[in-house]
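If you scroll down you'll find the structure; I have some questions about it.
A single protein chain has been removed from this complex, and every other one stays in its place.
As written, the chains take the letters A and B, and residue 1 is the first residue of each chain.
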Amino acid sequence: MSALLQIEDLRVTFNTRYGPVTALDSVSLSVNAGETLGVVGESGCGKSITALSVMGLIPSPPGKIAGGAIRLAGEDLTQASEARMRALRGAEMAMIFQEPMTSLNPVFTVGDQIAEAIMLHQKVSADQAFRDAVALLDRVGIPSPDRRARDYPHQLSGGMRQRVMIAMAVSCRPRVLIADEPTTALDVTVQAQIFDLLNEIQRDFGAAIILITHDMGAISEMADRVAVMYAGRVIEQGRADDVLDLPQHPYTRGLISCIPALGKGEDTLREIPGVVPPLHMLGAGCAFADRCAHRAPRCDSEKPLLQAHGHHPVACHAVAEGRI
Amino acid sequence: MTTLLDVRDLTVQFALPRQGFFGPRPMLEAVRQVSFSLEQGRALGIVGESGSGKTTTAMATIRLVEAAGGQVMFQGEDLLQLDDEAMRQRRRDVQLIFQDPYSSLNPRARVADIVREPMDLMEIGTPEERRARVTELFRLVGLRPDQLNLFPHQFSGGQRQRISIARALTTNPKLLVCDEPVSALDVAIQAQILNLLARLKAELGLSYLFISHDLGVVRHVCDDVAVMYLGKIVEMAPRDALFDAPQHPYTQALLSAAPSLARRKSRGYVRPVKISGDPPSPINPPKGCAFADRCPKAQDVCRKVQPVLEPIGPSRVACHFPG
Partner (left out) sequence: MTEATEFKAESPAREAWRMFRRNIPAVAGVIMLTGIVLATLWGTFFYGGNPYEIVWAPHEPPGVTPEFPLGTDYLGRDIFAGLVAGGGPTLAVGAAAAAITMVIGVSLGALAGFYGGWVDNLLMRITEFFQVLPTLLFAMVLVTLFSPTLFTIAMAIGVVSWPQTARLTRAEVMKIKELEYVTAARAIGARNRRIIWTVILPNAAPPLIVSATLTIGVAILFEAGLSFLGLGDPNTMSWGLMIGSNRAYILDAWWPVTFPGLAIFLTVFSVSLIGDGLNDAFNPKLRER
């Protein structure tokens, strides 16, 4: 049986002043109903572009999907018409963004905005939609929801705004919910509340969640499976336990060991030297080669492919050759 | 050990815009009678929610924000009493690193000039000596001397933060205020900067006032930690005491909310302490304990009487029901 959402060999290119660059290359991911897929990686590795591709929201031009398929319950979204995508967005799949203030319209009350989202996809009266909106606000844990529904976005705190975004996103019970760094702008105590809420919502109606983050801790607490991205490619993918406890790719290993842990106060952190290469300077080999301690000549000439190794797939020559 | 910095009852108020034309100007008390001290060669971490007054405390300490009251004794001298010129001269001893490596460097100046500027202003050394010192600092923070003539936008975030650090070190300061120095950086880069800060502290005997909302980072860098909530310090303790035996319910909530690799969804991890809601407004702070509305242990007395810092073991805690 194939997964609810399946991304196959997705390739996305952007036209930039350096010429066309490949922002995503051979990205394959899948997520099942009721499951949370965590996507991690450094800034600029293509997490948001992956999410936007699924939603059909790649800014085009300069961007375009240059290959591959995105299947939602079997239907290839890269081939779907814009009208079809509009019908799917919000109803079958929804997205929560990092900065809730900029994704809410400042001139309408939050209740009206949620009601509007409901009426886009369901044939209900405006009154009914507003009542539903209030119920949703209650569901996402906003105190005195009937009063808050009449507030404007700027009257709410960051955490409440993110709850409103979640209420709007789940208003039509989408089957896929994409959360792109939903808590980066929030405090840890509020982040914990939002994570708990996402988990409850998933339990309620079995949505598939894609959680994009750069925080390994968040992945550990939230995800069933993890995909680690680097420079536009998935370099390691597997069950959260496998990837976090037995990381194979040198980058994933580095990423995990350079987090200052809460539980212990060690002296020096392991660090990954260097920086991510810009997309227009990617060569023929492994994008991580410059920063990697296991680099061999082959790493500079041939891109490692994602291949099953041990418990889970990883894209590294050194792992494939049994050098690490 | 000598006490480098001793802050007593520091208070900072901001006047908000008038309510109506003739209305009074409401005052926002961003820092309310905060006291702490910092020993030479140690790092004091300040953690707390956004808006709890961490930045304002640090800025008022080094007089980049005006304090409404209190004392800042730096090497036995009250910084708040110095006149402008004397304070300007003192700035060579207290330096600052910002959170945002993108906005804290003048985009129109070459990085060599940025790093040299403090020496120009303080008239330290001859031009040759200044130039040599810049090159030396560049090496110290891990940049290449051939990058001296570039502009800030030609560097990555981590490299820019190294430039800020180099600028802060130019005058051989004793105290370095670090306001979320790694929050804007990716973890891989963050580790590089944290290691650099740790090395500088050991090699140069620097003291840090280190602000962060990342508890893992604070545990890694700091010797002592102060937890702020709504403009007040609610708990202050040596690092291990704070992380292993948090006393204040807010500290406990903070620790249990911080995501950690040790907590796995697969192992059915459920958060033990849950707090709901947001912090109250600093414009009309509650009469009693500011955390009372969100606190699982709150009783009547919490809403009426403001708790003060009391010693509990190695820690000092402001709570009626600690532990």
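One rule holds in what follows: a residue touches a chain if its C-beta (ideal position, glycine included) is under 8 Å from a C-beta of that chain, and two chains touch if they have at least 3 such contacts.
Being a predicted model, the structure only gives us computed values, none of them experimental.
> Consider the whole complex, including the chain that is not shown, and state which of B:L16, B:L121, B:I283 or B:V308 touches that chain.
B:L121
> Pick out which of B:R139, B:H153, B:K287 or B:K304 touches the chain that's been left out of the picture.
B:H153
> So which of B:L4, B:V47, B:L79 or B:L96 would be touching the chain we can't see?
Touches the omitted chain: B:L96.
> On chain B, what residues meet the omitted chain?
Considering the whole complex, chain B reaches the absent chain at 59, 62, 64, 88-89, 91-92, 95-96, 98-100, 103-108, 117-118, 121-122, 150-151, 153-154, 164, 167, 170-171.
Following the convention adopted for this analysis, only the chains that are shown with their structure count from here on.
> Please report how many Å separate the Cα centroid of chain A from that of chain B, as a whole number.
Centre separation, chain A to chain B: 31 Å.
> Name, in rising order, each residue of chain B that touches chain A in their complex.
Residue list for chain B touching chain A: 49-50, 156, 158-159, 186-192, 194-195, 198, 213-217, 219-221, 239-240, 243, 253-266, 269, 271, 274-278.
> Note which residues of chain A are touching chain B in the complex, please.
By the definition above, chain A touches chain B via 36, 42-43, 141, 143, 157-160, 187-193, 195-196, 214-218, 220-224, 239-241, 244, 254-256, 258-263, 265-273, 275.
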